[in-house]
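Only one protein chain is missing from this complex, and each of the others stays in its spot.
The chains carry the letters A, B and C, assigned in the order they are written, with residues numbered from 1 in each.
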Amino acid sequence: MIKQENCLVVDQLEIADSIYKLTLQGELVTEMNNPGQFVHIRVGDESGPLLRRPISISSIDRSKKQFTLVFRKEGIGTSKLKDKVPGMSVDVLGPLGNGFPVNETESGGTALLVGGGIGVPPLLELSKQLTANGVKVIHVLGFQSGNVVFGEEEFSKNGETYVVTVDGTFGYKGYVTDVINQYQIDFDSLYACGPTPMLKALETRFSNKKVFLSLEERMGCGIGACFACVCHTPEDETGYSYKKVCTDGPVFRIGEVVL
Amino acid sequence: MIKQENCLVVDQLEIADSIYKLTLQGELVTEMNNPGQFVHIRVGDESGPLLRRPISISSIDRSKKQFTLVFRKEGIGTSKLKDKVPGMSVDVLGPLGNGFPVNETESGGTALLVGGGIGVPPLLELSKQLTANGVKVIHVLGFQSGNVVFGEEEFSKNGETYVVTVDGTFGYKGYVTDVINQYQIDFDSLYACGPTPMLKALETRFSNKKVFLSLEERMGCGIGACFACVCHTPEDETGYSYKKVCTDGPVFRIGEVVL
Amino acid sequence: MSLLNVKLPGLDLKNPIMPASGCFGFGREFSQFYDLSSLGAIMIKATTPLPRFGNPTPRVAETSAGMLNAIGLQNPGLEKVLTEELPWLNQFDVPIIANVAGSSEEDYIEVASQISKASNVHALELNISCPNVKTGGIAFGTIPEVAKQLTKKVKEVSSVPVYVKLSPNVTNIVDMALAVEDGGADGLTMINTLIGMRLDLKTGQPILANRSGGLSGPAIKPVAIRMIYEVSQHVNIPIIGMGGIQNAEDVIEYFYAGASAVAVGTANFVDPFICPKIIDELPSLIEKLGFDHISECEGRSWRKHERLTYHRG
Partner (left out) sequence: MSLLNVKLPGLDLKNPIMPASGCFGFGREFSQFYDLSSLGAIMIKATTPLPRFGNPTPRVAETSAGMLNAIGLQNPGLEKVLTEELPWLNQFDVPIIANVAGSSEEDYIEVASQISKASNVHALELNISCPNVKTGGIAFGTIPEVAKQLTKKVKEVSSVPVYVKLSPNVTNIVDMALAVEDGGADGLTMINTLIGMRLDLKTGQPILANRSGGLSGPAIKPVAIRMIYEVSQHVNIPIIGMGGIQNAEDVIEYFYAGASAVAVGTANFVDPFICPKIIDELPSLIEKLGFDHISECEGRSWRKHERLTYHRG
């Protein structure tokens, strides 16, 4: 069930250039099921900003009723969010959407997790849950530049982790697909979150594989009511058939929607 | 000279029901001359609220470069202002306007200071400065009800102080003019700040006296540029002649403007 | 409750608060949060004869105290609304106001005649003011005579009272209102969105794929209040007011201006519980302001305080 709750800020930390990790506590943690779901956050008050901001759940700690978000300071909303300090509360609506299907990879199988930039955070909880299920995880994390790299250490605990930067200032130089090609990484299933060009590249490259992609779209309501976030389905590319990123997604099976 | 400065919040205290005393520190204190001037405060950020809020300077401590404001939580702006806690900063434009002419009462003379509700605060600095000049001060402070009374103690230090409430729940019952009449308070000059009906009553009652009244008006700029805060002058009640509350006032000599 | 009941043509409302069209879908999502029967009414998403996908994405953008949308009337089409959405809504004790859209007179007539026969549709809202469709829509909403003729035709085929939704993007809103009143409208709903645009700093291109969109939210409230203030003094049909309503105080302001009921749009996205919250807060606010019933607030900004009769339950 979706809840609206004023969650307590437990921690706020800048983990890379303009990248923040926010730890929140609230009852709605008990409603979080699969990794890849998101929350919709009201960062302001009656003065604004008006709309909520969608942010993926990065990790979940059920016992403490805490969860973390990792976000990039982008515009006015995320700037306000980064100013929240422990003791303050944040109005959260969630958990929202359908996340990554953890059970699609069997115990003993191998899952490749590919993240691009601010698409990396939701993979963290996924990696944990897959590992817990006995799945071997391999991570390929792409960033623009060394100063915005984060998460390598945490991911490395669960499995092999390749970091790649566009400018080569950290890890391998190039795109995530370059690393996958170069090391001929093999896997049973692929889970990815990141910018659309990255998702498209993966879709083309691995069209015959079991692939799950997490999409982003500008949102109004976040709960399926406003039709802001729809995408076409491949059966009917110019027709009426559609999926909503906020409720049908944000994670879709490859081929389910048109990127 | 008028300055714009991010002043440091030194203290914030609720001194009566929804009445707050805010102590700020900044260089612009050195520009404050006469009591009755005001500052124009930006309570929000880019999200709003848009306009600045005019608040009278209540007391000045030149040595510490601090000043206090006393304000009532009214709407959205003052609600935000009350949430400022020590360590935060507040964007202040000031000092603005012309305050009470302290030197209009000679040493040895008697000044009557009449305040109504949230018009009381600026009289505090005035009382101090008059006392320092050797003037005898008498205060009549009117409030709606006992729960919003403030300042009695501080004013009492300088001189006789009558507190009057409309509902009689504190001090005398009635209006400030009732007390002045009843005790036949005599004075050389009268300084007043409060709601327009109170100022009008004083104007009528003491039309032959030396009286200074502090006015309120909705403001745009606070610096004389927008013509939001004008009032007519008595010579020319329907004509073009005008005074601006923000720069010509907020304190006017009796008869200078039409209330 | 007895402070809030309001009677309008076709609508016997337990309270004058309803979600605005397009901001509530067909109610399914919000039924997760609260019992829809608590609402005064529901204005469902615009319905067109055939299903529509609407505009490409991005379809929304934020602005200062507002948002732009260019959904483009996405909806499942008349048939599905009749066979799936309206029957589903029937489980709730709440009158439905069906928002009727199209790109031609025939479209409007087809949807109006059929949807008005549904048992829980108590009124139509004729959407002649959608800024986000290329053909039709806005044209009907800007030329008084065209609006009047359309209203007339729709009135002829509708089984329930017809409210016409006015666009604020006109020079003279009173002329538009008088024209549709003349055409037989039973009521007005106003305002739809203002036309607006936002450009991306990096690309220089509009953020919305449709380029321009409809501006809603608190930013437009002063425009709506002024238009309702003007129009309510000139027409003899009731107005359902909307535009930026966020709380009970805003509702009272709309009533003062001349509205007889209100709709809440964008605020549903900010707080999914906003409608029941406002319904909860209204009675004590009304009492605090010294009224016995919300209808006493109506038109206070301009009305001599004569007794108001027609809306009292």
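Please note the rule applied: a residue touches a chain if its C-beta (ideal position, glycine included) is under 8 Å from a C-beta of that chain, and two chains touch if they have at least 3 such contacts.
Predicted model, so just to flag it, every value in this text is computed and none were measured.
For the chain left out of this panel, the touching residue among C:Ser31, C:Asn120 or C:Thr142 is C:Thr142. Contact with the chain not shown here comes from a single listed residue; of B:Pro101, B:Gly174, B:Gly224 or B:Gly255, that residue is B:Gly224.
Take subunit C: the residues that touch the chain left off the picture are 63-66, 68, 142, 169-172, 194-199, 201-202, 204-206, 211-212, 215, 217-223, 225-226, 229, 244, 249, 252-253, 256-257, 289, 297, 300-301. Taking the whole complex into account, subunit B touches the unshown chain at residues 1-2, 4, 42, 46, 48-52, 93, 217-232, 239-240, 242, 247.
Following the convention adopted for this analysis, only the chains that are shown with their structure count from here on.
Ranked by C-beta contact pairs, the top interface belongs to chains A-C. If each chain is reduced to the centroid of its CA atoms, subunit B and subunit C end up 46 Å from each other. The centroid of the Cα atoms in subunit A and the matching centroid in subunit B are 55 Å apart.
The set of subunit B residues touching two or more other chains comprises 47-48. In subunit C, the residues that reach two or more other chains under the touch definition are 64-65.
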